[in-house]
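Missing here: one protein chain of the complex. Every other protein chain is in place.
Now for subunit A:
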Amino acid sequence: MRHPQQIGRMSAPRRKVQLATAAMLLVATTMAACGDGQDDGGKASAPKAPATIPELTTDPLTLSFIWFDWPPAQALETFANTEYKKERPNATIKVNTVPNANWHDAMFTQFAARKTDFDIAILDSQHIGEAVTNGNILDITDFVKTNIDVAAYDPYLLAAYGQFPQAETGKRDENASLYGLPLLGDTWTMIYRKDLIGDKPPQTWDEMISVAEKCQADNPGVSGLAFHQANGSDAAAVTYNTVNGVYGGNLWDSKTRKIDGVLNDAAGHEAMDVLVNKMKPLTARGSGNWFIDEVNAAVAQGKACIAFNWIAASGGLLDPKQSTLGTTREQILDKLGFATLPSQKTDLVPLGGMGMHVSAYSPTANQTEALNFMKWFQRADVQKKWAAAGGVPSRTDALKSPEFLNAGPFNQVYADSVPRMRDMWNVPEYARLVDIENTNVNAALNGAKSPKEALDDIAKEQQSVLDSSSRKGGGGL
């Protein structure tokens, strides 16, 4: 043996040195991973954007968005790269997309890392509370005052996509702060088969159910209804909330933050009963996990008499390549009608759509470009072009313009629905509230819970989420 001293167990002092080195490495790794500490100790409020747009860079710049994967995302990228580039040739627009179910997580995990690969987050209106409270997006109140003609909008649309704390349905608080501007308006449309139920759409919810029932009985193989029932995203929750609103229910009392006893009052139970016992039996077997695409597929394949879907996702229904209802757009339109939702005790419809919000962690040059893009996007002429390109604008003049109203058969539905919109809770706890509602409504629709049990569970569990801020440990359960 040439080196006997190097074989076998090392001496105690040497082991101590190696252990100490390992411990130091661990501490160093810990400190490096923890960053500068400023992140974690940073105050939880949104930083302010400048009132006026600073000087823009002349260097090539990519302005990145994050959205979920659906036709408006591709439409936005094409539209922005065509039109915005005319004014800012050095800017390229990239709309990054993720599956709908990952949308919230994809944005907020990056916010959690205090570093985003996007400059503009396209947030659902309900995400605003969480993003503002955590300081993830810029406060653009002063920027809006200086650069945006707020009088050009329906006040509620401006509030819904940007204001926090949440606006009451139909109202806007002039003194509240704004954190975003509208990108895409949306609501549900009722899609009905004119060739099966006639040209005149049902006017009340009860009438709609009886028409669907008759249509299903008269047309074997075609289900009476098709709507969102999945337990992912906000699918089943929006369906229940819509029926709840139509039957005069309320989601909560925002002033007292009370859900238990409000959501599950008599109107709430009636809505759940209508949904599970009257509407669900008219849907296709196994449709308990349907969302946007599945509902569209059922309509396009002629398998549903009446369906409900988001307007912004309905464009594909008119594409003959995706439909069995006709070989031309005109033939399809002979069979498909689009109408505002039927009313019952109220005429409320769900507010959909999203706003643009500037990431607080984006580089300054990109934040500046983002503000410039938002100012450009809200111009009257650009909003009309956006409407013609398939977007749903929020400016009143654009909503009334022929460019918008003639762009799609469902655009009139949107214009008529604007005064009827109601949103969900725009609070930091939104993601958990909607998950509770989604899973329980989905359970009721698929026979895993009775309607009463499901609604009472939603109310109880959601209330405990709102009340859990003072609990010591176990948050999130």
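The rule is simple: a contact is a pair of C-beta atoms (placed from the backbone, for glycine too) under 8 Å apart; a residue touches a chain by one contact, two chains touch by 3 or more; residues count from 1.
Methods note: contacts and distances are computed from a predicted model.
Engineer: One chain of this complex is missing from the view, so tell me which of "Sodium:proton antiporter", "Nodulation protein E", "Aspartyl/glutamyl-tRNA(Asn/Gln) amidotransferase subunit C" or "ABC transporter permease" is its UniProt name.
Structural biologist: Its record in UniProt gives the absent chain the protein name "ABC transporter permease".
Engineer: Out of A:66, A:144, A:215 or A:230, which residue would touch the omitted chain in the full complex?
Structural biologist: That would be A:230, which touches the missing chain.
Engineer: Among A:116, A:216, A:264 or A:287, which residue is in touch with the absent chain?
Structural biologist: Looking across A:116, A:216, A:264 or A:287, the contact with the absent chain belongs to A:287.
Engineer: So one chain is hidden, and I want to know which residue out of A:134, A:359 or A:462 touches that hidden chain in the complete assembly.
Structural biologist: Once the missing chain is taken into account, the touching residue is A:134.
Engineer: Extract the touching residues of subunit A with respect to the undisplayed chain.
Structural biologist: 18, 22, 25-26, 29-30, 33, 39-44, 101, 104-105, 108-109, 111-112, 130, 133-136, 230-232, 284-289, 303, 429, 431-432, 435, 439-440, 442-449, 454, 465, 471-477
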